[in-house]
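Take this structure, written in structure tokens, and hold onto it; I'll ask about it next.
Selected chains from the complex are presented in situ; the others are not included.
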């Protein structure tokens, strides 16, 4: 158990020491995860909305696919992306493998189905007449949709947090497409894995604790936004 | 604990300016070189001296060689001689040069239920099999796994049954499994030394000439793929066998463990190692 | 207009001139709300046909600009009352300040001023309904669609609001469609009335005329002429309909043909099924050879003056109206089955 305690001490030390390396890692973790979540939202929100609101054949299949996508193993996503980005692969020319960009791509791919599925669930839960009433007040499609998002913002935030949680805690894809390069693509999870495989367990736990701290910070900010009035007076 | 990387400011500073099209090469290496911290020590120096960025992909030897074969890596630093030779024979690889070695040790619980303490490695393997004492194998086609399979065949045993367990993971994880299961296992000395404190395993058999763990650097050529940076590969391989680098390798770990983790071997005759 | 393979609504033609109000009356499930949504291009059902706006086929953007609707349930956005009330104007691109100014008189009229900053989740349902109405009226649209807007309002507010609305609409170029169950509301607000039953418009014309001249059994029932007297019972050529208020038991045996007026029908014999004391009135259900009749007597009928349940009675019907061309079938079935207290 002392490992856990040591981990706590280590975490405090890492944060206080102002060790440039750990700050680089933290910054990269935030950059990659937040960007990936943002991209996933950008892609997943419209798709989730379409699945939830539009009527077309194959809607259910798409929803089931999104739900399945939530179970897509990051390692496999990582492998897919790696194969695409290989020098011999179709996108090899971009030279993106082992860069933060590649990690963002992979993590966005992991988070998108989560966003789609949870956005769809969130929007379907709102009174179906809500959009009608908004349009009946003169809202065009965009405004009615914005109002709908405002209405469903509680579960939408929960979905966003789930997506962020999925990417920030993920290691398989980050490791595979990022390569865990010091100062370039090392994030908290891959650092924790490395520490573990070096037998530095308390260091690994320290990284984990820092990760939780970051996740909590992000969630707190989101929760604060969530509690704000959507319709200002 | 210690910080995960000794990379220092140079690594992160140059990272910022790194553009993939510039002088940047991909090194596929085994986990042991990274887990031991050796590369964290060496690579910043190489980058400073040569201007080449190195992207280290720490993977199993099997994956490292596969990456080389597909032209996805420019240089390999691996320790699986038989597989390497086969691979070089395929023709896509360039020069393969000896860099360093350390050795494998046979580890086991203090109680030593199979009674292998002090025996030669082949004998030890036989005893373990006869006693059906738990043996934990990496089972991941790594250099260590290859060496272990070699030992079994030397001992004339085909391992199997519930006492023979395969983790399919890296050395660190495998050591921990062995520790928890109070089993025997084969490990390279460097990894064992770095994790010794948290393990309840002891060195029971060591020093056999057959237990050497030899690392080679392999340059890849454009034959493996159009985008291979053969120039970078050559620069890296040349640097690895350069005297100054060899000195660094020889010093690595002495301060922390009281003994060096690797023995520099550049230019030596491979057949005469360990004598 | 169809949902799945059910035909919900089939309306060949319906028009409302700007400045005029059309009331749509119909029983529950007649398709009133469906019609309203279809007219506002707000429906997600399959609609075939065209909606003309100012004589031109309406597109969704045009329509969106022209209409405001108060749906049957108050559907509000999370937030404050004030934010909700101005949202119709905000959707039309008005600044917050201007929108508040425009909405203010209506907020005052509906007594919402003290609620302006209240979270809508804490409102009573009547209060929510007021917000919903205010939000629509504040827009001052070309076409106003109101789906039972006054349900849930207390009677004083309702009376005042009807007057305010009438005053506000008269002289404005607003075409209003008002769905309601209340004939009084139709009379007070609408020049024209359409009767919608089973997805079809049965009658359409000036309100006073439509409300007083049912053309068939269904519309009669809708308009409160719930008693149907088939020709067999009355000896007339057409079936007659009458309101329960004008249908009475003949309690005094001597109360025979005396005082019979022109439009009166000869007394109908039947058996008493049940009596229900309704405070100011007593309802008596009678089974006759031509189907059940409902009598509504003002005041409390003393139990002694009534025959026992199952006893023979005679019913006098006054102010009956003749229906042209109707068969009483579906009708009788519609009234036939009431539970005899569970």
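When the chains are written out, they are named A, B and C in that same order, and each has its own residue count from 1.
Keep in mind that, in the parts below, a residue touches a chain if its C-beta (ideal position, glycine included) is under 8 Å from a C-beta of that chain, and two chains touch if they have at least 3 such contacts.
None of these values were measured; they are calculated from a predicted model.
*Asks:* Where each type of chain is drawn only once, what counts apply to the full structure file?
*Replies:* Copy numbers over the entire complex come out as A x2, B x1, C x2.
We adopt the following convention: only the chains that are shown with their structure count from here on.
*Asks:* Among the chains, which is located farthest from subunit C on the basis of C-alpha centroids?
*Replies:* Farthest by centroid: B.
*Asks:* Report the chain ID whose CA centroid sits closest to the centroid of the full protein CA set.
*Replies:* A
*Asks:* Please report how many Å separate the Cα centroid of subunit A from that of subunit B, as a whole number.
*Replies:* About 35 Å separates the centre of subunit A from that of subunit B.
*Asks:* Calculate how many whole Å lie between the centre of subunit B and the centre of subunit C, each centre taken as the average of the chain's C-alpha atoms.
*Replies:* Roughly 87 Å, centre to centre.
*Asks:* What is the distance, in whole Å, between the centres of subunit A and subunit C, each centre taken as the mean of its C-alpha atoms?
*Replies:* Whole-Å distance between the two chain centres: 53.
*Asks:* Among all residues of subunit B, which ones touch two or more of the remaining chains?
*Replies:* none
*Asks:* Can you check the complex and tell me which residues of subunit A touch subunit C?
*Replies:* Where subunit A meets subunit C, its residues are 55, 127, 129-130, 132-140, 143, 147, 150-151, 229-233.
*Asks:* Per the contact definition, I'd like the list of subunit B residues that touch subunit A in the complex.
*Replies:* 1-5, 7, 9, 11-12, 15, 18, 20-21, 26, 31, 34-37, 40, 55-58, 70-72, 170-173, 175-176, 194-195, 197-199, 225-228
*Asks:* Please give the residue numbers of subunit C that touch subunit A in the complex, ascending.
*Replies:* Subunit C reaches subunit A through residues 37, 40, 42, 44, 61, 64-65, 67-69, 71, 73, 75, 77-80, 82-84, 87-88, 91-92, 117, 135-136, 139, 141, 145.
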